[in-house]
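To start, the structure under review is shown below, and the notes come after it.
Excluded from the complex is one protein chain; the other protein chains are retained at their positions.
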Amino acid sequence: MSIEFFLDGKAVTAEAGQTIMDVARANGINIPGLCGDKRISKTTSCFVCVVKDKKTGKFLPSCSAMPANGQEIEVTSAEVLEMRRTALNLLLSEHNGDCEAPCTLACPAHAAVEEYVRAAANGDFAKALQIIKERIPMPITVGRVCPRFCEKQCRRNVDGEPVAINEFKRLAADMCYDSYMEDLPVLSGKKAAIVGGGPAGLAAAYYLRLRGIAPVIFEQMDKSGGMTRYGIPEYRLPKNLLDKEIAHFEKMGVEFVYGKKLGGNLTLSELEQNFDAVIIAIGCWQASGMRCEGEELATPGINFLRNVIENNCSAPNPGKVLVVGGGNTAMDCLRTSVRLGSPEVTCIYRRSEAEMPAEKIEIAEAKEEGVNFQFLTAPVKLEKRNGKLILTCQKMTLGEPDASGRRKPVPEAGSDFEIEADTVIAAIGQKTCAPADIPVNRYGCVEVGNDGVTVRSGLYSAGDCVSGAATVVEALASGRRAAMAAARDLLGIPVEEENPINVSRGNWQELSADELVVLRDNLSAEPREKLSFIPLTERKTTFKEVCATMSAAQLAKEGKRCIECSCSDKADCKLREFAGQSGCRTDAYSGVRQAASYDVRHPEIIQDRGKCIKCGICVKICKEVVNKSLLSLQKRGFASCIGTAFDQGFPDSCRECGECINACPTGALDWRKKR
Amino acid sequence: MKKEYEFLRSIPNDPGNLIKGLQLLQSSCGYISVDGIRAAAEYFGRPEADVEGVVSFYAQFKRVKPGRYQISVCDGTACHLKGAPLIHEWLHQELGLKPGETAEDGVFSLETVACLGCCSLAPVMSVNGKVHGKLDRKTMMKILKEYAAK
Partner (left out) sequence: MSEIIKLKIGLASCGIAAGGEAVFEALKKATALPIDQVGCIGHCYAEPLVEACLADGSSVMYSNVKADEKSIQDILSLGGENRFEVPAARKAKELLKVLALAGRIVPTDLADYTANGGYEGLKKALSLSPEEVINEIKLSGLRGRGGGGFPTGMKWSFLAAKPGFDKTVICNADEGDPGAFMDRSLMESVPHQVLEGMLIAAYATGASRLVIYCRAEYPLAIKHLKIAIDQIYEAKLNVFGNRSIEISIKEGAGAFVCGEETALIASLEGQRGMPRFRPPFPTDRGYQDKPTMINNVETFGNIPVILREGGNAFASTGSEGGRGTKLFALAGDLQYPGLVEVPMGTTLNEIVFEIGGADRSHVKAVQTGGPSGGCIPVELFDTPVDYDSLRSLGAIMGSGGMIVIGKDRCMVETARYFLDFTHRESCGKCTFCRIGTTRMFEILERIVAGKGCEADLDLLEDLGKKIKAGSLCGLGQTAPNPVLATLRFYRNEYLEHVNEHKCRAMQCNALVDVVLDKSKCVKCKLCLKTCPLNAISSDFVIDPALCTRCNSCLDSCPKKAIIRAAKGDK
């Protein structure tokens, strides 16, 4: 006896025994649901599958409700979707876990850190490199120069130092880069022009090629690499390694055209005529001034660095050097000056050391190399007297925090004093210098749409010229996004979106050591592996790379320090999947979360109660399918949980059939070994 | 089945009688121990995890040994309006106990109950089942003293 009813206005027929969800599925409408499993009796718990009976106005769990003749069921009305979203938001609000690991979330390129660390620690460096290159196509460079966003968020900071994540990239690249080759798809016939051969442009080219679009890079200089070549000193990134890195792009079929400058001997309109897509990745090459009288007498930081690099590290001794600024470029200028033989190198910075934007390690290494720092000092005037440069400075004190959150320096009246120097370098910052036909915003950066890369259909932009001066890894991420946007517009390839749902157990800054959730085996309690540096005298007199790549043996030990924070089920967690599809927010409801009462006593099975949605599928599977009844629902209400008898963990009678794990919609039950 | 739980045999061992069996366990032993759960599971033919799930669902069942005098403070609506929270505060001040706890000397244990059905005498509490109504601080202290002296 069949039943006729309506799903979103469409007449459908149900066979005996079919639920509304069954009928919807048979008609091509997938109603999400977390708590159903055809092998067991109904659980009717999650209410994610709600639909609305239009006549009665009631919401029904479609996994359990049978249709009635003539019933009009709403499946996708705004009200139904809102109920569904709320159910998921409520579940997220009590979820105690980490979907992605904090390192991956912190990485601008969203690299699968935990995965490549694990692969490399296990000795599979080729696999590690492959995972890295999915997001970071310049691992040789990034493995050396990255400011390590990932390590700053590493949970091991709670009880010591972070895992030396970047060293894994560096070794994997050093070991396997030459032999590695991507699977290249057949070219589609579409072509893209990329203006700028820096990291953003290279990344765009890389990911375009991987999507079957032929990339051509137009570079104004006679070599590519952009700031990685002309801005980063040799002692941090040896240029022979950069050459090797870029040579791989050529091997992949990326075409390079040198000596072409947009707005000079290259116009946007000719590119747009000859290519299906154009990506602007011209970087930030215009140095900002010191904004004081005589600023033109100062050497711009990036020009200083570029000059040294272009002359193969053999520029003349700059004499006594003052570098104004506190960023990484300033550190590069300072340390380069030391290496050029300067007798006295001083950094002038208007705030205190704590506010300095340069990496702590850079500051420390600069100090080791003998650089002086003069904090709370700002330039007022630069002038030339008797062949010497005289920088007039004033002392500053820190006032209230400004928009950036840093305390704003306030000049001290009457504190002016003079410093004499041979070279004054202004490393204040850089600006984009875009040709007139590229739209820019009030900061001078290329104006893009909400996706961060699209200027208009067919024209994209990526890297520093969009964001302002930033890091290599950010430029790579941006280039990848531009490539994906172009591939979507040209070939209809969907953009790989990150799942926006990332429940987190919290930043390490808010956690104590005993709050760390460790689901893996034998976490190492050893301290972080040490880097080996070349002797200080060599550091101060040569441009040799400062520190060596860690050894495989070191990394095998270091890998055991990784907590492996991410959820073992992140790729097929239904809660995360549906929440991502439904526009959910992890912070929609605040309140107490489930306790992190995870159980790793069993050698094979993890029970992580904080991730449980109390659907009870596992209980019923064990009882009704496996016929064991080793699990039960315990307590009630918000405190309810799934437990084993007397909280003794899975008993010996569990034959590890894995049925409960397969049925669990989240990572509350999982195999212990991450696959 | 352990000898000390033989009394369960006074009830038919139909699995549906589990709750009755647990009530008998509690009235006999004062609370439900791990061994008690094992005995009930064996006698009524129910998995241990399952029995524990039932025990933990119902507010009546206690998993820890209560004190000699079980104080049950009613937090029904009438009692709440008439000052049950204050009674808890006073008891906490006097005995240092929070609901669900037993004093170290084993004399008193404290719990909150939903309603004793004596709303007209609110606020009320019961000690070992005996209901004391129209409580204020003075009468409550007097009652505590009487029991403590017994």
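We call the chains A and B, going by the order they appear; numbering starts again at 1 in every chain.
In the analysis below, a residue touches a chain if its C-beta (ideal position, glycine included) is under 8 Å from a C-beta of that chain, and two chains touch if they have at least 3 such contacts.
Every value quoted in this text rests on a predicted model; they were computed, and no experiment measured them.
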| task | Go through subunit A and note every residue touching the omitted chain. | result | 42-48, 50, 58-59, 61, 64-66, 83, 86-87, 90-91, 93-94, 589-592, 613-614, 633, 635-640
| request: Could you please point out the subunit B residues that touch the chain left off the display? | output: 15-20, 22-23, 44, 46, 53-54, 57-61, 74-78, 80-83, 86, 89-90, 93-94, 113-122, 124, 129, 131-133, 136-138
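Keep this in mind: only the chains that are shown with their structure count from here on.
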| field | Length of the line joining the C-alpha centres of subunit A and subunit B, rounded to whole Å | value | 54
| task | Would you tell me which residues of subunit B are touching subunit A in their complex? | result | 34, 37, 47-50, 52-53, 56-57
| note | Residue positions on subunit A within touch of subunit B in the complex are 623, 629-636, 643-646
